[in-house]
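Missing here is one protein chain; the remaining ones are kept as they sit in the complex.
Then we have chain A:
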Amino acid sequence: MSLSSVEPLSFDPAYSFEASQSRDHSGAPRQHSFNPYTDNGGTILGITGDDFVVLAGDTRHTAGYNINSRTERKVYRLGDNNLILATVGFGADSKDVAETMTRAVNDFKFNHNLKNMTVNAAAQYLFTVLYGNRFFPKYTHCILAGLDKDGKGRLYSYDSVGSYSKEGERRAAAGAASSLIVPFLDNQVEFKNQYLPASNGTQERPVEDLPKETVIKLVKDAFTSATERHIEVGDGLQIITVTKDGVFEEMTELKKD
């Protein structure tokens, strides 16, 4: 019997499976230690009225306990029409989605005889952008808003893989302090758990569209409250209002601690 028959075959450089030797003994592929996601904090919020819509976000950008920037905006105008988008979550993905949407809205105008993209078309497109990354999701929560053909305020909110309600919503909040803000909006915008006085809890308070001034007040109250109780919310507040007269931006201060 020749010696070669007892030698490990894999030592022969010509043998076909020498590459398999470089694997570790568990046989499982080695895990990447690189994590492609992070959380940059922040919160966004949107409320519709009858003929307007408000989108707001704080301007703090965080990395763990660090504040990267106190002035990083996360509510974007998409093109020069009445579409606005707020994104929160992983900062790099958020900005990438906002950029993709801005480009889509501009391209639509060039490709369709200078017709503006409608808000429901933009909403459907944003779904395809997010769902297109279904298996490597954009780690971002979006709220899209604008006025529809009849001048009514429309608001759509998304999860990170694109789920959204085609009917739109009256109010939406996302991000770090959404759990602090959503219950407040349920009560103050949807009038949940409110009953007409003297009805002995049998007649719910009827839901009605709020005037713009009230909505702005609610937005500011929501964010000052969130700033008190969430460490990733603060520094500045960006409020964008869309009406038939145009898009208006307001910047106010939040606590910086």
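Assume a contact is a pair of C-beta atoms (placed from the backbone, for glycine too) under 8 Å apart; a residue touches a chain by one contact, two chains touch by 3 or more; residues count from 1.
Basically, contacts and distances are computed from a predicted model.
Participant: Pick, from "Origin recognition complex subunit 5", "Light-independent protochlorophyllide reductase subunit B", "Putative calcium-binding protein p22" or "Proteasome subunit beta", the protein name that UniProt gives for the chain of this complex that is not shown.
Facilitator: Of "Origin recognition complex subunit 5", "Light-independent protochlorophyllide reductase subunit B", "Putative calcium-binding protein p22" or "Proteasome subunit beta", the absent chain's UniProt record names it "Proteasome subunit beta".
Participant: Among A:96, A:148 or A:190, which residue is in touch with the absent chain?
Facilitator: Only one of A:96, A:148 or A:190 touches the chain omitted from view, namely A:96.
Participant: Sort through A:70, A:170 or A:220 and give me the one touching the missing partner chain.
Facilitator: A:70
Participant: Residues on chain A that touch the omitted chain in the whole complex?
Facilitator: These residues of chain A touch the chain that is not shown: 5, 7-10, 12, 14-17, 19-23, 29-30, 32-34, 36-38, 40, 61, 63, 66, 68-72, 90-92, 95-96, 136.
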